[in-house]
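Of the protein chains in this complex, one is absent; all others appear in place.
Order of writing sets the labels: A and B. Residues in every chain begin at 1.
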Amino acid sequence: MTPVATPFFFYLLSGLAVLGGVLVITRRNAVHSALALILTLLAVAGLYLMLYAPFVAGVQIIVYAGGIMVLFLFVIMLVNIERTVKERQFNRIWPVGLAASGALLVLFVSVLVKGKALFPERGLPLPEADNTQKIGEMLYGNYMFAFEIASLLLLVAILGAVIMTKKKI
Amino acid sequence: MTAETKNATNALSNLDLETPEKPYLDSNELIINMGPQHPATHGVLRVILKLDGEKVLGTECVIGYLHRGVEKIAENRTYTMFNPYVDRMDYVAAVSNGLGYCQAVEKLLNVEAPPRANYIRVILTELNRIASHQLWLGTHALDIGAMTPLFYTFRDREEILKIFEKYCGARLTTHAFRIGGCQYETYAGFEREVKEFVAFVKPKIDEYEELLTTNRIWLERTKNVGVISAEDAIALGVTGPVLRASGVKWDIRKALPYANYSEFDFEIPIGENGDTYDRYLVRMAEMRQSLRIIEQAVERIPEGPIMAKVPKVIKPAAGEIYHSIEAPKGELGYFIVSDGSTQPYRLRVRPPSFVNLQALDIMVRGLLVADVVAVIGTLDIVLGEVDR
Partner (left out) sequence: MLNSLMSYLGSSVTPGEAGNQLWALIYVLIIFTGVSVAVIAMNWLERKALAHFQVRLGPMRVGPHGLLQPIADAVKLLLKEDIIPSEADKFVFWIAPLIGLLASFTVYTVVPFGPSQAVSDMNIGILFMLGVSSLGVLGIVMAGWASNSHYPLIGALRSSAQMVSYEVAMGLAVVSAILMTSLNQTGTGTLSMIGIVQAQQEQHVWFLFKFFPLGAIAFVIFAIAMVAETNRAPFDLAEAESELTAGFHTEYSGLRWSLFMLAEYAAMIAVSSIAVALWLGGWMRPFSHWLSGGAWDFVFSLFPGLTFLGLAAIAIRGTIRMPKHSLFRIQTIGLGAFAAVLSGIGLLLLGIAVGARAGDHVALARSADALNNVYWFVMKIAVFMYMFIWYRATWPRYRFDQLMSVGWKVMLPISLGVLIVTAIVGVIVG
């Protein structure tokens, strides 16, 4: 599949992702923030597609946009929005956050400028057709142990969440 | 919550809807107005629900949207003039209402309706019971989400209404009886048509049961939903199929026979658990028992006069009387105080729907919103009768 208008889509999607990210932290209404986050996630999924990583893109849509964000909204909808909108922001550490993100930006830019050697000359020839199969082989081959550990950890987390929310077991 | 709801809930203090219970994980309680315009409240009942998520913490019924002051009207009408008004209370069982009223006045006058009139009365009342139960079944099933039974029951109820129409010209508010008997002689072919109807509707009742009785979803939606114990039911004065489903064998047709019910051979179906499913089964069985009564009555209907000797101007002696009958929804009672004039001094109706509706709260506490509509349906209320 030959990609069409690659730069256009790249800038469009990254622009959307940044816009969504900004909206997430600036909206006072939590539901609006969540919707903006969905926009970001979908834009990032699009970027994955452009990187010839369709599996990751699909999982991103299913798990994050379709699953986790729906649960987010589920919880947020139950919260009294009117009260949260009126509430003053109580933590005053946003300068720290700004400094941290500024530092990250500097890091990115410096790597981009100075570390040209880190990047290959051209994009790697990615196996588009069997990309998904490759991920499967990796997960169940080389990284089997890590994969299983991760799933076990998630299981423990689920159990912990259930125990914490249950009044009596 | 709107200001209106707040005012309404403040007025209803016994439920304490205003103060939320101890908050858990900051989930706030929801107060919902179900009705008066809601598809499942069978008219204009307004139920204020206090919900935790979907769980019902308490209910409060607000009635009176259909109040027409029937009891007060009675004080300004002669006994004969008031007769059509009773049809407008439980409009899906108008014949029963008329029967109760006519018999109460007859009791006051010390008049006995002739045997033929009694037979006609029994046939029409039992037909009406079936019609009422059919309407109940259709709407109840619709509340639970099964659309189709509604159309089946309405199709078959139509046949009953046709018989009513041929008999007295009206389909719903029939005004079928007069004080002292019946105004109209049966039309030619009445017996045949009633027999045909019995033969027609028997397989149809099986058809309804086929759709619902063993349906898994129906079972899950109705079993152990809206349970009311026999003690609670008696304490609240609940009557009719709702009481019988709790296992109490109380049917005024047997307990205090009126008209000529003592002459017929029929059973009183009762339930065990007092849940919605048992109430469903009881009503289904009642339809079959009604058919049995109709069959016997049509076979034995005697010749003779249809009106007793009743004075032109009904002027009962001073006194009071209470007469109750088994209406499709429960005990329908009339308490009439006469001061010797042509109009009742006071007339009080004991409507089964109104009394049964009281049980709603204890039946739905702890259940889900979806069960509220199921329980309202299973109580079989008619708002015309609740509000009067």
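Going forward, contacts are C-beta pairs under 8 Å (C-beta built on N, C-alpha and C of every residue); 3 or more make two chains touch, one makes a residue touch a chain.
This structure is a prediction, so every number in the text was calculated from the model and none was measured.
Considering the complete complex, the chain that is not shown touches A, B.
Across the entire complex, the residue among B:142, B:364 or B:381 in touch with the chain not shown is B:142. Of the candidate positions B:165, B:220 or B:267, contact with the unshown chain belongs to B:220. Contact with the chain not shown here comes from a single listed residue; of B:106, B:278 or B:371, that residue is B:371. The chain not displayed touches subunit A at residues 1-2, 4, 29, 31-32, 35, 38, 54-55, 57-59, 61-62, 65-67, 69-71, 73-74, 77-78, 128-133. For subunit B, the residues touching the chain absent from view are 30, 32, 38-40, 53-54, 141-148, 150-152, 155, 211-212, 215, 217-218, 220-221, 368-373.
As a working rule, only the chains that are shown with their structure count from here on.
In this assembly, the C-alpha centroid of subunit A lies 60 Å from the C-alpha centroid of subunit B.
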